[in-house]
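A single protein chain has been omitted; all remaining protein chains appear in their positions.
All chains are identified by letter, namely A and B, in their written order; residue positions are counted from 1 within each chain.
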Amino acid sequence: MSAPLNGNLVFNVAGKEYVGLDLYRSRGGYSALQRVLQQSPEASIEELKQSGLRGRGGAAFPTAKKIEMVRENAETDRYVICNADEGEPGTFKDRYIITHLTFQLLEGITISAYLAGASKGILYVRHEYWEPQNVLRAAIQEATEAGLLGDNILGSGFSLHLEIFSGAGSYLCGEETALLSSIEGRKGRPRLKPPYPTQQGLWDKPTLINNVETLSNIPMILKNGAEWYRSLGTSDSHGTKLISLSGDIQKRGLVEVPFGITFREIIETYGGGAKPGRSIKAVNIGGASGVLVPPEMLDTPLEYGACAKAGITIGSGAVFVLDDTRSILDNVHNRTRFFLHESCGKCTPCREGLRQTHAIIHKLMDGSATPQDVDRLERYTDAMQHASFCGLGTAAGNSLSSSLHYYRDEYLDHCAKEDASSDREEIA
Amino acid sequence: MGNVNITLNGKTLSVPSDISIMEAAKQNGILIPSLCNHPDQKVKANCRVCVVEVEGSKNLVASCSTKVAEGMNVTTNSPKVRDTVRTIVELILADHPQDCLTCIRSGNCELRQLAARLGMKDVQGEKTQNLLPLDLSTTALVRDPNKCIKCGRCAEVCHHIQEVGILYSHNRSTDIGVSPEYGKKLSDVGCVLCGQCVLACPVGAIYEKDDIDKVWDALNDPKKHVVVQVAPSVRVSIAEEFGQEPGTISIEKLVSSLRLLGFDKVFDTDFTADLTIIEEGNELLHRLKTGGVLPMMTSCSPGWIKYIEHYYPELLPHVSSCKSPQQMFGAVAKTYYAQAGGVAPEDMFVVSIMPCTAKKFEANRPEMCDSGYQDVDAVLTTRELGRMLKQGGVDFNNLPDGQFDDPLGKSTGAAAIFGATGGVMEAALRTVYEVVTGETLQKLEFEDVRGMEGVKESTVDLGGTKVNVAVAHGLAHAKKICESIKNGEADYTFIEVMCCPGGCIGGGGQSYGTTNEIRQKRINALYEVDANMPIRKSHENPAITQIYAEFLKEPLGEKSHHLLHTKYTNRGI
Partner (left out) sequence: MSTAEVYEIVHRLGLEKAPLLQVLLAVQEASPHKYISEEAVNEIARLQKVSRCRVYSTASFYSEISLKPRGFHLIRVCSNAPCENAGRGEIQKAVQEELGISIGETTQDGIFSLESVNCLGACYKSPAIKIDHEVYGDLTPEGAVAIIRRMREVFKNERTA
């Protein structure tokens, strides 16, 4: 299924324009909030449920259900958090939304806060996004002055106060419990779940945590209706996804695609395909936490169900292309080094697993590893996948595991050839 | 609460609904291993050694942090579980020094026991880091960061149970280390040497400084007259080092074992515990009469003393000037006993057996030489005595009974209970009551000050005058007391403070595996010792009457002041 190239779907991405408050309102911005404030929260939540919106940060949890889980609590002191700690390598969609579609994001946060019954909100923005933090700060000020944030929003009696909280250089703080630990002044280490943040989140209060892209979908859904949203995408996955395209292609950048489109179509139609004279060797889908797949897999449609069956993690929607000049092992090494740097170190499989697998990959790259080392790598990868405390260890394990699955030959090719010669000497 | 039905390794069971899988398994005959789990601490789920298979879950699940649920199907010994747990232990061992045979924990290391239990045959893996230096900066503790398995137990104890907070995990990923800040040594920061971290550590990453050889050298030196004193707690704890149940009373065997090692005299710290009561009781009455600083706080716990010197030095005037029984003993041994026994004090070597690591620091405090020599020459913890007895081939469990020597061997039930939280208070009250009222105490037991509650309070009627007392154990509760004194909220006259949870029987020098449940068993044993003693009040100890008559003359007198009282140091942080 091909899609219009410059279509304004949920987002206005191709335009690359900064949509200020006046421009946003002139295009129907904040009409969704008005409608939400006038009808019952249940009606709005039902609409979101019908739309089938799922989390766009990587976990893909149904958004309406999460809001309901927060609403269920007897505790009325609640928080809403916008997770803007975009750190997945190869991903830059949230950066774009924050700097160009700021008010769409703020409207989404305001609506979700109202539906969840929260009156305090935090935007957790990574420290490296200094400029986006400034844009947000100014926008919050402007929205407050326009009566769209702060006390008595649009005269409804609903108040929401937003604060910007800066991260400090930890990829793991994009994980919701690590994010909460970070805000509470501790190391960004994940916490035990249950209890889930929807019950006991920030300062032990019910907290709704959503990704930037997820929140930014909400105003469009409630403005144009769940029917409209369902018409984009497929029966399995509704709506659109922002894809961060990079690597060895003709055109890098952020694109918005409907679910159902294949990865090949994304790369060819939006990315212009491989560079002249080159062919695609592998594609890294989902960032460092994702998978590295060969070209044969590219006809898989971008759809939660189909991708799960094919073992592809959509994750943050990063698509990074490697052409035939690239080494698989280099990419694996880069991603393992990334995880090694970002691991919090709390649990054994992730910390020690990454230590050992990183060392083995070094051996592979300098030609001193043996096939037994590759077997060990697989065992350690298994332990990381199945016994880590949180998603980082699991993802690191998954990413190594998928590369072993598709590219075991590359690993074995890099092994030392001494084994064969030593056998020969013994026989002699 | 109710029960739920689960399947465990194919067997259907009914278990309480609010427990973890690990607990449910334990109750049904399966011991799931763990390295970071501790019954007295929060669940951490760091080590991942306790993972099990739960039907419906793609990944393995930590049994320590996952509660049972209706219909849950758990497998603890599937090939996947066994392989994964073995791999995890292999990963730990890959980065762990392989000197098990000579490691101080070789007999009781939880990691070594786990590896043996899992049948580990091979340790593979790359060593990626250089060796880090040991921290030998204190007289009491040694840190070996190379052996740390990052379980987090020591940091949890230091930060959340003792609330001293000098050990924490720094950095992240493989750079992680558990230590004081800036890579400082223990002597650079406000570590009170309580040794609770040692009790918590599953491996040999932090342990007591071993003084056994020092004692062997003295015993083997024909010129030295070596005497030993034994703390109240040790008599209900040492048997654990020889496989006996916690709370086994073994006073007589303990004495015999020390004789077999070759000590010239086997004395009892309980004697000077009685002496402490006389001095401290009189000091309290003196402060009451003369408007001295109140509330007065006890001073026999060296971890507590170091704590207040670092963190609340402005409250030092509240602390009793009495030395601890260990130190009073040393001073008295090298003067009173030296004279009575015809031994030159310079040839006397005083050893103490203590449940406490901070006692090593206390013995080496520069002011602790009022006898003219270092009053206490060496301190061995309960664990060290256990190792030393084994080195000496002593068959502890089959020894005949022995008796303490005179003149420093007679004691009372009041002295015995010093090792339990509330014991010093109770011992003091037994004497103070009779001295103030002139009446005989009908009931010797002061139930209000007994038990494991963090802060206990009581009001005692001293013949018409009501006196409020408090007892705190564990430094988190000591902190509460200090804060309340600072805020002017502390409406007490006398406060007993013990550094370690449970009191001395929970000290950092006790047997590994100490938990709050075991602390309670040791406490019960001490009260049993007290109940069975012929004399149960310190002031009725004839040996105490004798030492005053012949030597000290009077409580708080010149000689007592010189030998039995001390000053403190403002250490700050």
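As a working rule, contacts are C-beta pairs under 8 Å (C-beta built on N, C-alpha and C of every residue); 3 or more make two chains touch, one makes a residue touch a chain.
Owing to the predicted nature of the structure, the values given are computational and were not obtained by experimental measurement.
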Listed residues A:E42, A:E131 or A:D299, member touching the removed chain: A:E131
Residue of A:F338, A:Y380 or A:Y407 touching the missing chain in the full complex: A:F338
Touching residue (missing chain; options A:F61, A:F165 or A:Y196): A:F165
Contacting the left-out chain in the complete assembly, out of A:T198, A:N284 or A:T313: A:N284
Selected residue (touches chain absent from view) among A:G87, A:G260 or A:P301: A:G87
For chain B, the residues touching the chain missing from this view: 159, 164-172, 180-182, 189, 573
Chain not shown, touching residues in chain A: 86-92, 94-95, 127-131, 165-171, 182-189, 244-248, 252-254, 284, 288, 318, 320, 322, 326, 330-331, 334-335, 337-338, 341-342, 344
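The working rule: only the chains that are shown with their structure count from here on.
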Gap in Å, rounded to a whole number, between the CA centres of chain B and chain A: 50
Residue ranges of chain A in contact with chain B within the complex: 170, 187, 192, 340-349, 351-356, 359-360, 376, 379-380, 382-383, 385-389, 394
Chain B - residues contacting chain A, complex: 43, 45-49, 51, 59-60, 62, 65, 80, 83-84, 87-88, 91-92, 94-95, 124-126, 128, 149-150, 152, 169, 171-176
